[in-house]
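Can you read through this structure? Questions will come right after.
The other protein chains are all here in position, but one chain of the complex has been omitted.
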Amino acid sequence: MATTSAPGVGLLKGLGVTIKHLFKQPATQMYPKQRPDLAPRTRGVIALMDENCTVCMLCSRECPDWCIYIESHKETVPPAKEGGRARTRNVLDRFAIDFSLCMYCGICVEVCPFDALWWSPEFEYAEYDMGKLLHEKEKLREWMDTVPAPPMLEEGAVAPAEVTDAIAKKEKELEAEAEKQREASAAAEAPKSKAVESGGGAPKKADVEVKGAGEIDQETFDKLIAEGKSERIARSKAKAAWVRKEKERLRAEQESAEGGAEGEGAGEEAAAKPKAAQVEVEAGQIDQETYDKLIGEGKSERMARAKAKAAYVRKERARLTAEQETASAEPATDDAQADDAGAVEGADAEPAPAQKVADVHVEGTGEIDQETFDRLIAEGKSERIARSKAKAAWVRKEKQRIIDEGGDA
Amino acid sequence: MSDLSTRERIHPGTAPGEDFHLEIIGDGDFDTAEMSLSIGPAHPATHGVFRIVLDMDGERVIGARPVIGYMHRGFEKLAEYRDFRQIMALVNRHDWLSGFSNELGVALAVEQMLEMEVPDRAQWIRMLIAEWNRVLNHLMFIGSFAIELGAITPMFYAFREREDIQHLLESATGGRLHFTYNQPGGLKIDLPKGFMQQSVDLLAQLRKRTPDFTDLILGNEIFQARTKGVGPLPADVALSYGVTGPTLHATGVPEDSRVTEPYLKYDEVDVHVPLGENGDSFDRFSCLLGRIDASLDIIQQIHDHMPAGPVNQKLPKMVKAPEGSTYVRTENPLGQLGYWLESDGGRTPWRLKMRTPSFSNVQAIPYLLNGVLVPDAVAVLGSVFFVVGDIDR
Partner (left out) sequence: MTDLVLEQAVTFAAQSASLLTFDSFLLSVAAKIAFALGLFFVVPLVGGYMEHKVMARMQHRRGPVEAGPFGSLQLVADGIKFIQKEDIIPRAADKWVFAAAPGVALVPGMLIFLVIPLGPGVFALDLELGLFYALAISSISVLGILMGGWASANKFSLIGGLRAGGQLIAYELPLILAAITVAVQAQTLSLVGIVEAQSTFMLPGTDINVWFVFPQIIGFGIFFIAAMAELSRPPFDMPIADSELVFGYMTEYTGIKFAMFLLTEYGGMIIMSALMVVLYLGGWQLLPGVPLPGCDGAGGLFDCGWLGTLAGVGITLGKIMALVFVMVWLRVAYPRLREDQLQRMAWIVLVPLALLNLAVVTVAKVVF
């Protein structure tokens, strides 16, 4: 309720508020010159990864507006083996979305079991002719270049099944590796170097295959020899070090090559390469080279811009990842383990620099804040409500206490 | 006002192309006649295609007849041919300013019928977004009410805040108005990384900026002169018309289903319901403004509480509500929204009846407009908060 004060004060306050705003920076975004900063989940346009489409028709059937048109034919695939059975498969002939009908509910993207449909935040496809809003397969495929990587999930979220599976697998591997290491180091009777070694050899990605023909890492070898290790031990460790480094290098290469497939298998990406996903690339810039090339090929400016933007992000991300990895490769042994630990514990492990109330986890076993409880009861609230609120109040206070203590320490 | 009972009323409105005529009815002396003024369906004050025919004596309104239905889209019938996933995308469109809260009602109804346990985290996130949605909605009405009274600036301030909130919600849901974020049993996907931090920052920013509205409008003497004592709605009349939401709270009745029959986790947070005394336009507006602060308080509590865990559960390929019926009411930004869901066990509801707050609120308009001046009629129309899509469905 407004307090009644001397007459005219309200009028003067109004003048004060408006004149205050006169000297502030306007909030206007100069749209065509300044691109809006849209979230990756923005429902702008639907992109089609037609290779993934199996013509299952789920999207078309689930669409509330029936604005997806699919045509296909069956093809007979000759048997893979002699004497096998010939199989038929569906071949996609036409996939069109009529954006003049689409209500952007996202059900098609959601139901697609094969990850063939994706949301892209691009929105500049307005046309003067309604018919042109019918985007055919080729057009929808082009939008695929503008699909951003899905964002990581907020702290406290349960990771998707792909991620949890990958983590479980990784844990198992790590355990086995650690076991092997323990045995090996016990056999080598070199307890001092155990800490240095353990986990160091764990491959971060199983599919990176390194075939060595006995190459050794000279640096490690020299260091170990200088430490007075026997030549045999030094040689074997140096060999292992070489393999590690080689894997590091290969992985970096692979990742920069994979940059183009962003958006694919998001969960796996998040699990297997936390670093790549965490590399923050400032979007919005374009890769001039790609842009010029595409313009030269006669592509529309908008398309060229979108692709060049994607190319820029790809390149930048690869560069940053490579930088990060070379940086982390230097203190070689321990770092790999730290990374793995990070991957296992997932997003939760990130220590927040300043403790936020939301970050503190308080586990209560039904304690209540007596004060609040009494107050609420006195206010005539039901016991159930009073109890639950008092419980909440206890948790609040407890959190505050923990934070205060943390601050003192 | 002269005695009008002896005179004949003029036929309301003039047909297109017919000459404009103002009949003088009487015995030849200088006399006045009633005029019928059709406000809407396309008029700046009706923000939508709402029409109200005013019978006027000079500038004084002596009768008002709301004409609704210009925007009837058949939501209830459409819902009978949609499965529950599709209904989520449908219902956030009848009251387009509170899309999330609408979805919530349907989701709760389906969950109730399936006796589904919704994960805690999903419930807290639903509350968080529902409250942000409430702020979004109220900001819109603050701006539009001010515009109806001739103050253009608050609209721009409100839209700046709205833009920030929409941006925040877009990062989680992908939509700016039609969020489509609920599904039976929880939410489609968890919040993106950094959402909570952004939400905390935005809350701090809004707390800093909302006092501008108080200084610019609520405290302004012209505003008070225009709204105090205008269109008073007594509590009993309000209740008999089924008025809910801020319009009812202005009359002093603290009926708010977040408090009286809490859903989600509203029993674990303090919900403050700002109340008015006289039920006039001024009280309605100050309740609306107070509700923004109240929602911000709730958001603050949600930030402190947010538990970890899953946000959805494995659903069958096709969610089918078992045979039976249920009624769920939620406190939408504009008042009480009820969904009566009857299912015959099929994939679509057999009947989905909506009880929308705007429809009930608008019923009180003829009562409120009786005897006011045209400028006050606009002040009343602007303060009985409604969304036309929510009236006509």
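Note that the chains take the letters A and B in the order they are written out, and that residue 1 is the start of every chain.
Just so it is clear, a residue touches a chain if its C-beta (ideal position, glycine included) is under 8 Å from a C-beta of that chain, and two chains touch if they have at least 3 such contacts.
Only a predicted model underlies this, so the values are computations on that prediction, with no experimental measurement involved.
S.K.: Pick out which of B:L108, B:A151, B:M196 or B:I298 touches the chain that's been left out of the picture.
M.R.: Hidden-chain contact among the options goes to B:A151.
S.K.: Any idea which of B:W124, B:F141, B:F223 or B:Y339 touches the chain not displayed?
M.R.: The missing chain is touched by B:F223.
S.K.: Which chain A residues touch the hidden chain?
M.R.: Listed in rising order, the touching residues are 11, 14-15, 17-19, 21-22, 24-28, 30.
S.K.: At which residues does chain B meet the chain that is not included here?
M.R.: Listed in rising order, the touching residues are 14, 17-20, 35, 37, 43-45, 59, 146-153, 156-157, 160, 216-217, 220, 222-223, 225-226, 373-378, 382.
Basically, only the chains that are shown with their structure count from here on.
S.K.: Find the geometric centre of each of chain A and chain B from their Cα atoms only, then give the gap between the two centres in Å, rounded to an integer.
M.R.: 37
S.K.: Quick check on the complex: what are the chain A residues that touch chain B?
M.R.: Per the stated touch rule, the residues are 1-3, 5, 7-11, 13-14, 16-18, 21, 27, 38-43, 62, 64, 103-107, 110, 119, 151-158, 347-348, 356-358, 361, 384-385, 388-389, 391-392, 395-396, 399.
S.K.: Enumerate the contact residues on chain B facing chain A in the complex.
M.R.: 82, 85-86, 88-90, 121, 153, 157, 160, 163, 167, 170-175, 178, 180, 188-197, 200, 212, 214-216, 218-224, 262, 267-270, 286, 301, 303-311
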